[in-house]
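Apart from one protein chain that is not included, each protein chain of the complex appears where it belongs.
Each chain gets a letter, A and B, in the order it is written, and its residues are counted from 1.
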Amino acid sequence: MDHSSLAGRIFRGIALAMVLVFFMFPIVWILLMSFQTNEQILRIPPRILFEPTLANYEALISGQLRTAAGNLQISFMRNLMNSFLLSSASVILALLLGVPAAYAFARFKFRLGETIAFTLLSFRFAPPLLVLLPLSLYYQQLGLNDTYFGIVWVYQLIALPLILWIVRGYFEDISPDIEHAYRLAGHSWREAFTRIAVPLAGPGIAAAGLLSFIFCWNNFVFALILASADKQPVTVGALAFVTASGIQYGQIAAAIVLSVTPTLLLALYAQRYLVEGLSLGAVKG
Amino acid sequence: MARLELKAVDKCFGAVSCAKGVSLTVEPGEIVAVFGPSGSGKTVLLRMIAGMFEPDDGDILVGGRSIVDAPPEQRGIGMAFQNFALFPHMSARDNIASGLRATGASDIAAKVTAMSRLLKIEHVLGHRPRELSNGQKQRTALARALIGNPEVLLLDDPLRNVDAKLRYEMRLELPSLLRRSSAAALYVTQDYREAMAIADRIAVLINGRLVQVARPEEIYARPASVAVARLFGDPSINLSEVSPVADQGRLTAAIAGTEIMLDRNERETSTRQRCWLGVRPDDVVVTRQNSGGAIPARVVAITPMHERAVLLLRFADGSEWLAAMAPEALEAGADEEVFVQFAPEAALLFDHASGERIGLPPRRQAA
Partner (left out) sequence: MSMAELVQTDAVPRRPKRRRGRLLPYLLSLPALLVCIAILVPFVTAAIYSLQRYRLNLPYLRGFIGVDNYIDFLSDPAFWNTLRISLVYTAVTVVAELLLGLGIALLLRRPTRFHNAVSIMLLLPLMTAPAIAALMWKLMTNPSFGILSYLVGLLGVHDFKWASDPSTALFTVVLVDVWVYTPFIMILLLAGLRSLPRQPFEAAALDGVPASFVFFRITLPMLAPYIITASLFRLLDSIQQFDIVYAMTQGGPGDRLMVFQVQAYLEFFQYTNVGRSAALLMILWLITNILSNIFIKNWLRLRARAHGHA
């Protein structure tokens, strides 16, 4: 609490520096690795200064991996595309499903609504495998295994509770009288919903959407169980890539950089809303 | 234009009853103030008319047609809210025009301009609600409620959240504004002065029941019950427990041991019953000399209030009354012994058990 004493300041400065090094170093180091050749990476002692190369990224983007055993076809870019596709589709679906439901839960007090809202919330904290393992057997019977639709459907488990609970809070914060006034001015409830409630909850809807995107992108276990190679997102793909490429460390680093960049950029863009999103709307930043 | 009729409207929330057999008619062009203490069910009543709540029983008619089954947008109602309820993402102009747009009216721009000129908010039409002062917000909200020429106008304590100066201005402006529209207007307020200044008639609502519906001066002069008498007037009415005695055509009662003459017209007063005697502080006369039949009292304190001096008087039996008068009429200072009088016709008598007023004193002008 003491801001004035010199010793206190020095202690705080050192502590903050250590915190920054611990949390930032891995990101910086992997970024540096991604611009190094395998020979540069394997050099002991490691050097901070080196001649950067884009070869790792070129190999990933072209899908041609040169190894000692010859050229290897890799589909990492396909994984990246899958991540974009799965996350965007999941968020769009979750918004279409979740925003009207969030509105219903905020505006109408009905028992079923509370039950649904809390069931989704409590399953946010249930072991995902508990649902996924039986689901994978169902999916095999239904032919949904290894389909984009099947994966997008289970991603609702991630995105829907988030959207429901954040957006619900925003709807609750809008005075119902504003909607009443709009209805009395001669508009149907549907118009009041689309032209008053949704625009006013806009920031919350955007925040919930961005966060859902990040969490869907970062998910690992759902796709691990339900998707095969050509439908896998980067999280699963990167692990498979490590196994396949063996000792191509530079390319692994580049793959890591490519797979985390979109979410990190989105996170920086949406950082204002992260506190709220991470606490499912319980804490406002 | 159409008349608004409430017929035996009932509404309760769980165990809490908010409206019990409320019946009321508002003629086109008439302003009726719904007045009552907070929690008496005023707002719920308004919201049933607007269609935000459904009555449990009874009917609501506009122009003879029941509207309880119509959605809010088809009821032909304009409403101003206590918290303004402006659309925060639209300019004042779009707020006002929203109703006209919904009905596809012509000449929207001209109508908005005319209405905003009337309400003196022309210069802020381009502003968003958060850029408006509370007064401008309320004027915008009123413009929005008035512009569609609704058959029924509902005003839910619209001056609650504006400052004192503006409230005063609006009290002067509102009646003529509302009358221009010739709508049947219901005006909810918790301020009896506002109700008296604005309304043609006042409907006093206590615990979900309408206890009196009458012209403002009538309610002031002849309140239906002790409760109504207490709600009107500031400082509030003085009440003393008395047992009037009829003797040789005269009616008397003892207050703090002093015999006081009451109005002779009080023929209906039974001498057997105990009553509340009420005298408004403005009707209390305080003198230094006893000119006969006055009650001795001591001035406990003097406070200024609304450009008047308010005296706290204590009688010999320890009961206290208030007297209000112009400061220049003030004869006595604090701690002085004085004598208290009032005109016989100024005294109101209420049944002790039911609180209902007894008799019909002649009509007097409201203070």
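Criterion: a contact is a pair of C-beta atoms (placed from the backbone, for glycine too) under 8 Å apart; a residue touches a chain by one contact, two chains touch by 3 or more.
Since this is a predicted model, take the numbers as computed values, not measurements.
A.B. asks: Considering the whole complex, which of A:A15, A:L54, A:M81 or A:A229 touches the chain not shown?
C.D. replies: A:A15
A.B. asks: Can you tell me which of A:L135, A:L162 or A:A208 touches the chain that was removed from the display?
C.D. replies: Hidden-chain contact among the options goes to A:L135.
A.B. asks: List the chain A residues touching the unshown chain?
C.D. replies: 1-3, 12, 15-16, 19-20, 22-24, 26-27, 29-30, 33, 41-46, 96-98, 100-101, 103-105, 107-110, 112-113, 116-123, 125-135, 137-138, 153, 156-157, 160, 164, 169, 172-173, 176, 179-180, 183, 189, 214, 217-221, 224-225, 234-236, 238-239, 242, 249, 252-253, 256, 259-260, 263-264, 266-268, 271, 274-276, 278-285
Throughout what follows, only the chains that are shown with their structure count from here on.
A.B. asks: What whole-number Å value describes the gap between the mean CA coordinates of chain A and chain B?
C.D. replies: Using C-alpha averages as centres, the distance is 58 Å.
A.B. asks: Quick one: in the complex, what on chain B touches chain A?
C.D. replies: On the chain B side, the touching residues are 50-52, 71-73, 75, 77-79, 81, 83, 85-89, 98-99, 102-103, 141, 144, 148.
A.B. asks: For chain A, which residues are in contact with chain B within the complex?
C.D. replies: Result: residues 175, 177-178, 180-189, 191, 196, 199-200 of chain A touch chain B.
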